[in-house]
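Just dropping this structure here.
For this depiction, one protein chain was excluded, whereas all remaining protein chains were kept in their positions.
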Amino acid sequence: MDSFTTPLLAGTATGALLLIAALGLALTFGQMGVINMAHGEFLMAGAYTAFVTQQIVTNADISIVVALPAAFVVAGLLGLLLEVTVITWMYRRPLDTLLVTVGVGLVLQQLAKDIFGAQGDPVRTPTWLDGNIDVFGYHWPYRQMFTIVLAVMALIALAALLKYSAFGRQIRATVQNRDLAETVGIRTRAVDRITFFIGSGLAGIGGVAVSLISGTNPRLGTTYIISAFLVVVAGGLGQLKGTVIAAFAVGIATSFFADWTSASMAQVATFALVVVFLQLRPQGLFVVRSRGLA
Amino acid sequence: MFSPPTRHVIGTVVALTATLSLSACGNKDGDGSAAESCVDTSGDSIKLGFLNSTSGAMAISEQTVRDSLTLAAEEINADGGILGKEIEFVEEDGASDPAVFAEKIDKLLTSDCVAAVFGGWTSASRKAMLPVVEANNGLLFYPVQYEGLEASENIYYTGATTNQQIIPAMDFLASEGVETLFLAGSDYVFPRTANKIIKQYAAELGIEIVGEEYVPLDDDDWTTQVAKIVDAEPDFVFNTINGSSNVGFIKAYYEQGLSPETSPIISVSIAEEEAPAMGKDVTGQYAAWNYFQSVQSPANDVFIRAFQDRFGSDRPTSDPMEAAYTSLYLYKNLVEAADSFDVDDINESADGVSFDAPEGTVTIDGDNHHIAKTGLIGQINADNQFDIVWSSEEPIEPDPFLEGYDWWDPTAE
Amino acid sequence: MKSLVRTFGPLVAIAVLAVLLLVVAPAVLSPFRLNNLGKYCCWAIAAVGIGLAWGRGGMLVMGQGVFFGIGGYAMAMHLKLEAAGPEGIPDFMLLYGDGTMPGWWEPFRSGAFTLFAIIALPAVAAAILGYAIFKRRVKGAYFAILTQALAVVFATLLIATIQETGGFNGLNQFTFFFGYNLYDPVNKKMVYSIAAGLLIGCLVLVWQLYRSRFGELLIATRDAEERVRFLGHDPANVKLAAFVVAAVMASIGGAMFAPIAGIISPSDVDATASIFLIAGVALGGRALLLGPALGALAVGYGRSTLSESFPDQWTYFLGALFIAVILLFPAGLASAVGRAARLVVRPKEATP
Partner (left out) sequence: MKIDHPSPDDLGQDYLEIRGLTVDFDGFKAVDGVDLTLLQGRVHFLIGPNGAGKTTLVDAATGLVPATGLARYRNQDLLSMRSHKIVRAGVGRTFQTATVFEELSVLQNLDIAGGVHRSPFALLRARRGVPSYVAEALETVGLADLRDRPAGVLAHGQKQWLEIGMLLVQDARVMLLDEPVAGMSAEEREETGALLQRIGEERTIVVIEHDMDFVREFADVVTVMHAGKVLMEGSVTEIQASPEVQEVYLGRTVEGTSHA
């Protein structure tokens, strides 16, 4: 085994997963100032969607392809439901959204436990993802490459949506100046809802990718949510570029630390790294400059 | 610093607090003798406490134990109870939190006045309950295999200690001609202690340890660690991973091209309950226990049928469930042997009390309160059941401190 | 007269609470219930600190479990060494390790050092962390997330250091508390009284802080941090002070938790435990003097009794509590009661 390629490639795959999870967070945080702690449970919902899809479409080769859009819709609708019922009452109270969604996350976890049982369920890997290629002694699994491809595609789709579509322009207008956007006729509430749908839907896609790593279990979301948030913190809010760099940096750094020390110490070291990084760049990698007294 | 009236009021509050605190002054000389038992044995029912986590991370496993305890209690009641007294069981949630276990067992023993408590799963929960049950001179029946190195007058251990699970597993590996072994575990007490024993016994058996990796509890990503297994090419992997983390481990193991043909895994925490979560990925791998659903015995047939009638035909039975079921029957036999619910009476006549359990006949060792159990190795088949491929010749006497093994040096690294 | 009520009314309320906790409770509760109340008091001490940092200072501290743990483990280490005897070492080090004790355990043999450490360790840790965070103007959600991540990391670190901290099992099996046998009911009552007394003490302390100029400055910093800069204050220092006090209070709570619960383990200090502390503060009213403490007592009591009656539904309840309180009564139930009372007294104002 090469002590360089293994952590690098494995870490890139972890980073890709973090990226999918963090993209949705960065989007909703950047636009609405909403910190959604239930985002991890949307990831979990995506994983369970993959499991349920396999019960219906029993061919694992096809079911995973069906599961991706299905998980996007399921998690997206959960997000929309959350937005309409809870978040909509608490704009401009970002810290409170954080706490409310903590509660929502607890309820969703318990629901999953009651519906699917506390014991996890298996998600079969499609045969076309079964296998690996040898890269300098590391048997790089196709599944990890698939995760990276998935993240890159999600990123490109999101970037294109924001940059080229009319809706993307509305989102950017709302992010930059909500009041002004309203005066030019953008229905910012509707924009918010669609943004929340998309952001949560991305978590669903991430959930499908996670289900290929660990199947499903009710606590699946909690494993990823903190790292995903650290990515958003380090990446700077509302900036895709920063989120991308931070996701891969955190993923790869964790893998290297795990290789050098232990997986437990890697968690500690990555956290320390983010705190030190914030000393150098307190507002994250990239900052949207806004003038005046906040 | 304070204005006069303020000073006055604060002074009053502080003085009040101090006086009130001091009024409950401590007693430095007391030896803290055990509290008087409040168990009521005069009625026609006897209270027992079931303390398992029904919420939190461990609810996954502990609910199954609760179910088989419930079954055993119902069976015993239908059969006339214990010493003619009907079991009235008080249920509590340990919430997967050791401090809650300590609180709840205190409640069961001192408020509910139960005659004995059944439950606990993690070592942390047992360690948390131990001082409480000792201080109250109560009884605890603990149904899960654990890392040994413990014996309490107030606890009966109906799961395996290390010389009934880990050591037979190593004997099995030696009989298979294994020369190199890789250790993979969750980063907490049981795997660390188990691996300490494994390493010393491996040295004795001439098996080389070619790697040792740990991942935090509940962490799913095993990629980096599995890459090290690939690199080490061990004959066998000894798996002490706990809970859902197993799923990620097995997935990563397959992804990187490992299989039961090249580097098979022997696990000590994957049973009939856990295996289905890994589906086909786990087929062909091994596990060491003292009970499998596939054990052939009349007692087991009865147990499985009763359990599935009660909780659903799709429910598997597993080692900890069987150990919990057994623990309640053992308690019945203990009480009847002593003809008393009193803890000291029970302990006095405990040695040799036995029960025809689903796993076979088990017998209590009166010195260390563990039970003699047969070591079994199962291979997981496509139905996520275990085909028994190896068995110890006879029930193994429990030896929690491994005193009968010369190679064991507790202070060595 | 009115201003006298405003000034000393809270103090009277604290005195009432003191009588309830220190006189009434020991008289009417069974030893088991009293011991539980002691645990709630420990959480309440930490909650008082959270009220100061979050309610008054606007810093959502989601990782107070870390400081709770520092105090708890410091005390537990001392109790463990006390149980082991003058030359002895803790039992778990023989079981899981090679039977040698790490050097940094040695000072905790001294009771005086332990008490000093319970105050000093969290203060230093919070000062370093707070300095790094506040001076770089990291705030709001960023701060909250960082503190939560800290709690996760802290628990992971504890679980991974089995030979040094007992790992997942934590530390337990204490026999003596500064020479007093912990199994003696009289001594248990005494330990409870100390915890309750400390809670009252912390309440008096924050009462003085809230009415001081520092309290005003803290609110000013919460509501308009940048503006405070133009009053000639570095808001980082103001927040740092509140954060450090909150950390020390959490540590004191943890230190008393260990002998009362008889155990301290990673489950008592991790992210979930930290969120649990926040729940009490949110319920009681984060910015009120007594709100956090009463909320923490209530949530602690709820956890015990609800999990006794509805073992499976406790998680739903905790989740629903967060949603309902934050959504409907962001200032806490106490304020909701106050509002309802006003509606009853002056019903005409209620209908617009």
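A, B and C label the chains in the order they appear, each numbered from 1.
Quick note on the criterion: a contact is a pair of C-beta atoms (placed from the backbone, for glycine too) under 8 Å apart; a residue touches a chain by one contact, two chains touch by 3 or more.
Every value quoted in this text rests on a predicted model; they were computed, and no experiment measured them.
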Self-check item: Selected residue (touches chain absent from view) among C:Val186, C:Ile219 or C:Ala324
Solution: C:Ile219
Self-check item: Footprint left on subunit C by the chain that the document does not show
Solution: 208-209, 211-214, 216-217, 219-220, 223-224, 227, 229-234
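By our rule, only the chains that are shown with their structure count from here on.
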Quiz item: Approximately how many whole Å separate the CA-defined centres of subunit A and subunit B?
Solution: 37
Quiz item: Which integer distance in Å separates the CA centroid of subunit A from that of subunit C?
Solution: 32
Quiz item: What positions in subunit C touch 2 or more of the other chains?
Solution: 156, 159-160, 315
Quiz item: What are the residues of subunit A that contact at least two other chains?
Solution: 110, 262, 264, 267
Practice problem: State the interface residues of subunit A toward subunit C in the complex, per the touch definition above. | Solution: 29, 33, 35, 86, 89-90, 93-96, 98-100, 102-107, 109-110, 226, 229-230, 232-233, 262, 264-265, 267-268, 271, 274-275, 278-279, 282, 293-294
Quiz item: Okay, in this complex, where on subunit C does subunit B touch?
Solution: 7-8, 11, 14-15, 18-19, 22-23, 26, 30-33, 35-36, 39, 94-96, 98-99, 156, 159-160, 162, 166-170, 172-175, 179-187, 189-194, 196-197, 200-201, 204, 208, 257, 261-265, 267-268, 304, 307-308, 311-312, 314-315
Self-check item: In the complex, subunit A residues that touch subunit B
Solution: 1, 6-7, 10, 13-14, 110, 113, 118-122, 124-125, 130-132, 137-139, 141-144, 210, 212-215, 217, 219-220, 222-223, 255, 258-259, 262-264, 267
